[in-house]
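Handing you this structure, nothing more for now.
For this view, one protein chain was removed and the others were kept in their places.
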Amino acid sequence: MEELLEILNEINSDIDYENETALIDDGILDSLDVVALVSELNDHYDIEIGLDDLIPENFNSLEAMLALIEKLK
Amino acid sequence: MPASKSMMKRILSLFMIVLMTAVFAFALGKALTPVTYADFYNHEMNLLEDSGTEIDLLMVGDSRLYSSFDARIFEEELGLDNVVVASTASQPICGSYYIMKDMIERMKPKKILLGLDCGEMMEEDKVQGMMLVIDRLSRKNKLEMFRHCFYGTDLFYMLDLYRYRNNLDDLFDNIWARKAMVANNWVQEDDGDSYYCYKGFIYRHGSVETGNMPMYSHSTFSEDSILPTNVEYLNRCIQLCRDNNIELELLSAPTTVMRMYYVDHYDEAVKYYQRVADENGLVYHNLNYLMDRETILPDEMMCDYNHTNGEGAKVVSRLYAEILKKEAAGEDVSGYFYPTYEDFLESVHRIVATDAKIKREGDSINLTLRSLHNPDVKVLYQVETGNGEVLIPWTEKTEHAISKNIEQIKVIARSESDDIGRAYQIYDLKNY
Partner (left out) sequence: MSIVSWYFPFFIACFFCAYFIVPKKYQWYLLLAGNLVFYLFAGIKSFVIALASAFFAYLAALKLENDRKNDANKKGNVLLCSAVIVILIAWWLFLKFMGSSFGLVMPLGISFYTLNLIAYLSDVHRLKYPAERNPLRFLTYILYFPQIIQGPFTRYPAMKEQLFAEHHFSYERFTEGSLRALYGLTIKKLIIADSLAVIVNRCLSSYSTYTGGTIFLCLILYSIELYADFSGYMDIVNGVSHVLGIEMPENFTRPYFSSSLEEFWRRWHITLGGWFREYVFFPLSMNKKVQKLSKSVRKKYGSKLGKLIAADIALFFVWTATGLWHDFSWSYLLWGYLNMIVIMGSMHLEDRYKAIREKLHLDEKNVAFRLFRIVRTFLLVCLIRIPAIAGDLKKAIALFKQLSCFKGEGAGSLFSETGGISLIILAVAILIMFIIDILEEKEKWQEAKGRCPVLVKDLAVSLMIICFILFVGGDNDLLGGFMYARF
């Protein structure tokens, strides 16, 4: 959780990741942020996030992202 | 809120929209309507109609009639009380029919002169021309003409707001002009260009120098292109006069000599109308074939490429009134006219007009020179700059290319032996 927060804050530090639940749906993270994030996550956790994983449900909140990472590990 | 109450509110709301739109459309339409000849004409005609005056001689046709026929001169020369020129710009033949019908119902004319042009029978009716006629008809005939002559989206012109919507920026000028018209008791002031004179006659200023007539309005007369609807309306006009015991005479009003050359098969148009007249037992005169017209009606008496000016109107009206008087007395008036087109051509001793088609192509300007003249004349052209410097010396060649940097050119045409009048035209090349 801590690591993920660090990565997220590097992308965009003005967002309250702990409380937001519509990061994608509300456009808080834009597409450029998402690609940068995916690149970081792929490298950091040594996973392969694919195009089919790129749905709002997987990135809307901190919990969702953690779940995705767990699934792909 | 109970259903019926909200339903009432909705109906009221829709009603308000319709009401407000109608009010705005009407008011704005009225405000946008410009002052035209029709205002003066209608005012005059209504006064005459109200006083029970009947028309002795009615002239119906297009703008060439109202430019050339001074009603006062006809009244004077023929000793008549009421001569009216009921014509509008680009009047189509269906318009002439309705104007005739309208006037017959309102002021019982005794004799009608119907103006016909070489292009009329082939033209499809343009809405603008028809609207000008509509402006002068009684309400009953307005509706009838709308029903019979207007199609599809043309009908929107019934709404003044739509018809005059391009006048939006002149809104205040219009309102002021209308006020001035009423204050001036429906007498139009001469603005130096043209003004409504008397009973439909429009006095026009302006004059063209002989030899400097522009070549405008090319067309071709061909009997195959004559539209059946136009023939039908012409026949209706003739029948209308017959049914009402009105003497009808056909005529072609004066245009410039240039147009007599520039309309292909001009003489066939004249023959066509002569035939129509003969078949119906009517008289037809082409006022363009007036004897010695080169002398008595030179280009200086034309205000543009197609109409006489006020001075020309005087000449034409006097002459035509004389012809009508002699005709009424049973005398032969054929001596007033050239018998054929060829006879007329023989009276022309000049290059009638010249011009150049100008096209910019890359680094040069292409010129295609042409002129109007009698068939036996060989033409030479010269092109000079605005300062008189000769660019292309006298040559028979008509295709030329000149430098793109030239600002103004003068094209001159003369005959090979230079024994007849020349023609010229000046062009500002930056407009091309």
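Note that the chains are named A and B in the order they appear, and that numbering of residues resets to 1 at the start of each chain.
As a working rule, contacts are C-beta pairs under 8 Å (C-beta built on N, C-alpha and C of every residue); 3 or more make two chains touch, one makes a residue touch a chain.
If you're wondering where the values come from, they're calculated on a predicted model, not measured in any experiment.
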Displayed chains contacting the withheld chain: A, B
Option from B:L159, B:A328 or B:I426 whose C-beta touches the chain left out: B:L159
Candidate in contact with the missing chain, chosen from A:A22, A:V35 or A:L66: A:V35
Chain A, residues in touch with the chain not shown (by the definition above): 11, 14, 27, 30-32, 35-36, 38-40, 42-43, 48-52, 54
Contact set of chain B toward the excluded chain (per top definition): 9-10, 13, 16-17, 20-21, 24-25, 28, 153, 156, 159, 161-162, 165, 168-172
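Please note the rule applied: only the chains that are shown with their structure count from here on.
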Cα-centroid distance, chain A relative to chain B, in whole angstrom: 79
